[in-house]
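Below you will find the structure I want to go over with you.
Of the protein chains in this complex, one is absent; all others appear in place.
Chain nomenclature is as follows: A and B, assigned in order of appearance, with residue numbering initiated at 1 for each chain independently.
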Amino acid sequence: MTLQPFDYLEPKSLDEANAALGEYGSKAALLAGGTDLLVMMKSRIVNPKVVVNLKRIPGLGGIAAENGNIRLGTLTSFLTITNSTLIRARLPALAEAAGWLGSVQTRYQATVGGNQCRAAPSADSPPALIVLGAQVHLVGLEGARTVPLDEFFTGPGQTILAPGEILTEIRVPTPTSASGAAYLRHSVRPLMDLAIVNVAAAVVLDEEGRSFTDVRIALGAVAPTPMRAQKAEAALRGQAVDEHLLDQAAELAAGEAQPISDVRSSAEYRRAMVRLLTRRALDRALARANG
Amino acid sequence: MKLLVSLNVNGQTYDLAVAPQRTLLEVLRENVRLTGTKCGCDDGDCGACTVLLDGVPVTSCLVLAVDGQDKAITTIEGLAVDGELHPLQQAFIDYGALQCGFCTPGLILAAKYLLEQNPNPTDEEIRFGLAGNLCRCTGYVQVLEAVAACRVNDGAAVQESK
Partner (left out) sequence: MTQEFKVVGKPLPRVDGYSKVTGQAEFTVDVDLPGMLHGKILRSPHPHARILNINTCAAESLPGVKAVITGRDTADMRYAFVDTPRYPADEYPLAQDKVRYIGDELAAVAAVDLETAQQALDLIQVEYEILPAVFDPFEAMHPDAPTVHDTQYEGRSIWEEWGAQKTRRSEAHETVNNVSGRTVITYGEPDEAFASAYHVREDHFETSSTAHCALEPHAAVAHVDPNGQLHMWLSTMGIYYKRYVIAKVLKMSTSQVRLHKVYVGGAFGGKMDVFPYEFCSAILARKSGRPVKIELTREETFTTTRIRFPTYIDIKTGVTREGKILAQHIRTVVNNGAFMGTGPVVIFLFHGWTAPVYSVRNMRYEGVSVWTNTPVGGPQRGHGAPQIRFAIDSQLDMIAEDLGIDPAEMMLKNVRRIGDVLPNGDVLNSCGLTDCIAQAVDVSGWKKKRGESGSNRAERSNGTKRRGVGISTTTMISGAPYYPFASAGIVKLDDDGSATLISGVVEMGQGAETTLAMVAAEELGISLTDIRIVAGDTEQTPVDMGSFLSGGALVTGDAVRLAAADAKKQLLEIASERLDTLVEELEINDGTVCVRGRPDRCMTFGEVVRYSIKENGQPIIGRGSRKILTAAEHYPSLAKGTGRWTDAYGFNAQVAEVEVDTETGQVTLVRATTFHDCGQPLNPQIVDGQVYGCVSTGQGQALTEELIFENGRVLNSTFADYRLPTILETPESAGEAVDSYEPAGPFGAKEVGEGVIAQTLAAIANAVYNAVGVRITSLPITPEKVLAGLEEQRNG
């Protein structure tokens, strides 16, 4: 359906944007790439009276490495991420997640900040960013705060963003050389489908490269929000790398997942894919850690 | 409340008053009156509405017209220069890569971007580059042949991939 009329604002600074959100509250929506917001507005799922376009605010884009962090401006497009030599070299799991996100058209328009704020359970980048230890920087009327990404999501389409708050940046600690991460997604059509299941895994190995000092596994599309497979992680953390254990971890992850049956897939199938993809993601993360 | 926008389409400037809720697709078709860009789903899922913004393909049904300001917009009508078809347009004709023609403009623009980024794409790279453009008529085989024929090395690689 055609979009319903709305008032349109193009703030030139973050303060202006915060103020606009503060004034209009839930009647306002933030526009970044538009690939989610406009779709939802056309289906009448959301009906904002005011649309606030973030794209004229300087300083919200770009990728930079500083102070042991890789910083992604909220408006950074997924196309920029897939093309970035820095991301491909240091955060290949994120490049993977970005590369599978729809068509080239979608990747150009969609932003990494928008992908978090839309909080779709099957979104591609959240699981990858979560296992990479990402934090999000939120700027609101009361000030700014930084929150770990895996605490950001509260439900399907819901986040901890307070009224007036804007996600301005995502910060990922630069991975150490003994670590590796991977992202995998499963869908019927490899591109263009929403993920039926997605899994990201990050591992940090000890000096000899034979045991896990840390493991993070994030599952998408199998719970109301992207979730950490904590039992699976606990089974591996501190343990020696072992075939059997990896299988067990995959099994645990499958058990922890809370998949539903919907138009895209069945709960049973999703669970089976969690098991398969968790094992594969761990294998790939290990290969990167060792390589 | 309408806003004044200046849209640069195929090198020409159009000064328009548009309501903020109008999409770039609607404004191109109805105000600028270039109907080569098509609406297949209005949801960003089919690619028929693809135009180039500063040379990069977007689904114009998900771009607000006001967001087209300060960008160079290229539609299918802007590809031929002085009546001379772009090599991709000619290749689509030569290889039979079109049937009903509805998805064709979007497909050609997406292919144009692909070849500009990667003048010698492999078969797989062509497929990934065009995955956002649906076609129900052609089954894509002749589309792949047409795009491959526009590779920098004059399509010699086409023989290999066959």
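One rule holds for everything that comes next: a residue touches a chain if its C-beta (ideal position, glycine included) is under 8 Å from a C-beta of that chain, and two chains touch if they have at least 3 such contacts.
Treat the numbers as computed from the prediction; the structure is a model and nothing was measured.
Participant: Looking beyond the chains shown, say which of B:G55, B:P119 or B:G139 touches the absent one.
Facilitator: B:G139
Participant: With the missing chain put back, one of B:L16, B:A48, B:V66 or B:L115 would touch it. Which one?
Facilitator: B:A48
Participant: Using the document's definition of touch, tell me which of B:L24, B:L62 or B:L79 contacts the absent chain.
Facilitator: Reading the full complex, the residue touching the unseen chain is B:L79.
Participant: Under the stated touch rule, tell me which residues of chain B contact the chain that is not displayed.
Facilitator: Touching the missing chain: residues 29-30, 33-43, 45-46, 48, 75-77, 79-80, 85, 89-90, 92-96, 98-105, 108, 126-128, 130-144.
Participant: In the complete complex, the non-displayed chain touches which residues of chain A?
Facilitator: 1-2, 4-5, 186, 188-194, 263-266, 268-269, 272-273, 276
Assume only the chains that are shown with their structure count from here on.
Participant: Averaging only over C-alpha atoms, locate the centres of chain A and chain B and give their separation in whole Å.
Facilitator: 29
Participant: What residues on chain A touch chain B, complex-wise?
Facilitator: Contacts found on chain A: 1-8, 10, 31, 34-35, 38-39, 42, 51, 53, 55, 79, 102-106, 108-109, 191-192.
Participant: Across the complex, what residues on chain B touch chain A?
Facilitator: 1, 3, 19-23, 26, 42-45, 47, 50, 53, 56-59, 61-64, 66-67, 110, 113-114, 128-129, 131-133
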